[in-house]
Each structure stands twice: as C-alpha cells, then as structure tokens.
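Omission of a single protein chain aside, the complex is shown with its protein chains in their original locations.
Up next is chain A:
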C-alpha cells in the first residue's frame, strides 16, 4: 500500500543499496553511470524496472542481468573423504594456473563454470570431507560468481552498512544499539521528538522511518547546519521533511534564558560544510551548492566511499554568459534562502518553547552531560530519553549530574552484546568474530521537576547509591 514497501520497483533517481553477501553500498540509480562495488564495475541501467530484492549477475560490458535460479547441478554421485590424514599441502593440487584462470575470465566465461573447472582440476577435492567440499565451493563462488542484489534502503540495512564501512562517521554506534535507542525512546508515529546527533544523519533517518511522516522532529545541530548524508540514503518521500525542523545548538542557551533572536543566524552552512570535511555528510544546503557548481549529481554525496567511484566528469565547455546569469540567480537565491532559514528557525524555536517534546535522543561526539542538562528542559514529563556515547565514562558523570538535577527517574546505563551464529547441519556454532564494542546507552524517564525540592530527590539518589557502594567497598576491599 505504501510507497517503497516490498514489491516496489527500482526507478531512475531512487536511492538503493547494493548487496553482495554481507557487504552493502548505498548508491543512487542513474543511467550510464559506472558503479564500482566489491571490485566489480557495472551499470545500473538494466536494473531499472525490476523489483527490489532482485539478484543480478554482472555480464560482459558491465550490464546487469537478473539471475535465474539454477538447480545446483550436483547430480553426479558425490564422492568425499572422511578425514584429512592423507591430504598434503604441496601447493600443486590445483592444476589450472593463474594464467589459465585469467584466460577463462577474459573469455567472459560465467563464474559458475569457472568454479566447476576449478573443482574438476583440483586433485584433492574428492578426498576432502563433504563439509570441506562445501566450504571450498562457497569460497570459490564468492570469488568468481559476481552476483549483486539491489535492495530498498531501511534502517536495518543502512545501520549495518555504516557500522561495517564507516563506523567512525557514526561514533561506532552498532545497529543493535541503535535498535535499543528507538525502542527505549518509544519512537513512534505522532511523537514530537528532539534529536541531537552527529552520526551523519543515520539516527535522524532511523527516527524518521519509525515515525512514518506522522508527528514532528526537531534536530539540534552543532555548527552551521545539520549533517544528513545518511538520511538522504533512506530515500524518504518528500512529505516526511515537512515536519522536520532544525535548531542550532549555539542558540539553546539564549532560548532557555529568553534572550533568543533570529538576528544572527549561525554561520552559513556552505562554509561550515567545507570545514566539516571529515564528516563526508552534507547538509542540504551544501548539496544545492554543489549542484550549482555543476557536480554530476547528488550520488557522489551518497556514495559511502567515493574513492571507489570513478567519477565521470563531464567537461562541458563553459558558457560565460550562462555563468553570469547563474551568479545573479545565486545572490537572489541566497537571500530567499536566508529568509526561509530565519522563518524555519523561528518555527523550531516556537516548537521548543512549548517544552512538551515526547522524547529526546542524543547520539553525538560531544560530551553528553551539558547536552542532557539543557535539552531535557524541552521535554514533557513522563517521557523517555536516551543518550548514546561511544565511551562509558562520560555517561557515568552524566548519570551523577542528572541525579543531582532531579526530574528524571529509572536511570539505566546499559550496553548490548551481539553474537552471530553459523547454523548448518552438524556445523552450528557462534561466528568466529564478534564486535568488541557498539557503545553505551543511558536512558531514563522525565518527571515533573519541583523547583527547590530537587535536594530531596538527590538525597534519594544518594540513598540508593550509598548502600551498594558500601557493599562494593566491603566486597572489593576486605580490610
């Protein structure tokens, strides 16, 4: 029923995600644009019109062709050894040489057939155990069979992709931690949410997905503008942005003290975005400015690793007159834009002043304590808040400061561990590696803060902390 649900078709201009095994890459679907993914190059032209979730094979000339489900042609009676006592690694078990394999590839022979040839030319294959044969085939398939699945972006896919490819850009926020945040924050349709993040807009996108265009979001941003590179990968429909507001962090204090004006806007986003080179994420303003300077298209912004991309630069001869006109246009556009920004800032300020937000989500590179102490002012009582931090120690301090402040209950400092499994007949076990760290969360619920009586709640906090710390002393320090 919904746009972008399952069964949606791949259209030109869409934001899509390429998938090969467990590797993802976000791209925008454009004709005649070379994509490089997992050492393969190809064009997405032929994918247009197919249903999301379709698996394609890369054929010669970089064309994509939907992969037919082939029945595994393993009709010949299987032969396998029982153990590896007689298998010797002499480096000569494969009779095809590197040059032979390269020749096969150059001839444009299908990956599937190359794998078959490798098996036939392996002298040890038949002596390997059945399990080892499976493993061998899997490994070769991975190398020679170039299949790519094109999937619809979602929080699941984008958060997995970012954690694997660009963890630094999202402060190492692992996807299961993000999942906890959305649940602990009771993020759902109709909420009025405050989001403060420096995770390339991934957390914002996750919140937007869960709100489905119902309700409103106020994004608090540091510097000159919010970073939304990851947000743009979601491909949200336009109406989702109607109730997305933004407010500069540098104006929070003045808003709280009542001296807020829109006279001085924060530094222009264009300049700021340049400073924010490291983030690779770009505010909408910068996207526009790049388009104005005739960058090919927004997909360069979307590419998670632009280094992989071979830019097809169109070297149009520059028309001077055209450029002058364009400059005048730019000045006018800038004025309009500034006026619009001012108007939007006023709207966001008005929303915050109501101090009735339904939740607060913080996931940034900044120290969480000052953010929490200020931003909680805008949240209604009996609403959840969640703070992410890559490190535990700042959250310890934040916990203590929140206790002193009062107005919060049910404070919980937590972390999740994620373990993946290989499940195969007679070969099930946890995967060899697991992620060492996906960050920490501090969550709680706001209550009405009675001015002047916050002492009593902090004494309650001390009451709660003391017996256990005494217990700690006794346990840890017998003396």
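Basically, contacts are C-beta pairs under 8 Å (C-beta built on N, C-alpha and C of every residue); 3 or more make two chains touch, one makes a residue touch a chain; residues count from 1.
Note that contacts and distances are computed from a predicted model.
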item: The complex's invisible chain, by UniProt name, from "Ribosomal RNA-processing protein 41", "Light-independent protochlorophyllide reductase subunit N", "Trafficking protein particle complex subunit 6A" or "tRNA (adenine(58)-N(1))-methyltransferase catalytic subunit TRMT61A"; value: "tRNA (adenine(58)-N(1))-methyltransferase catalytic subunit TRMT61A"
item: Contact with the hidden chain (one of A:36, A:80, A:137 or A:179); value: A:179
item: Chain not shown: contacting residue from A:169, A:210, A:228 or A:341; value: A:210
item: Touch criterion as defined above, residue of A:96, A:265 or A:413 at the omitted chain; value: A:413
item: Residues in chain A touching the chain absent from view; value: 1-2, 5-7, 51, 53-54, 154-156, 159, 175-176, 178-180, 182-184, 186, 188-191, 209-214, 356, 358, 380-384, 392-393, 395-397, 399-400, 409-410, 412-421, 423, 425, 428, 440, 445-448, 450, 460, 464-465, 468-469, 472-473, 476-477, 479
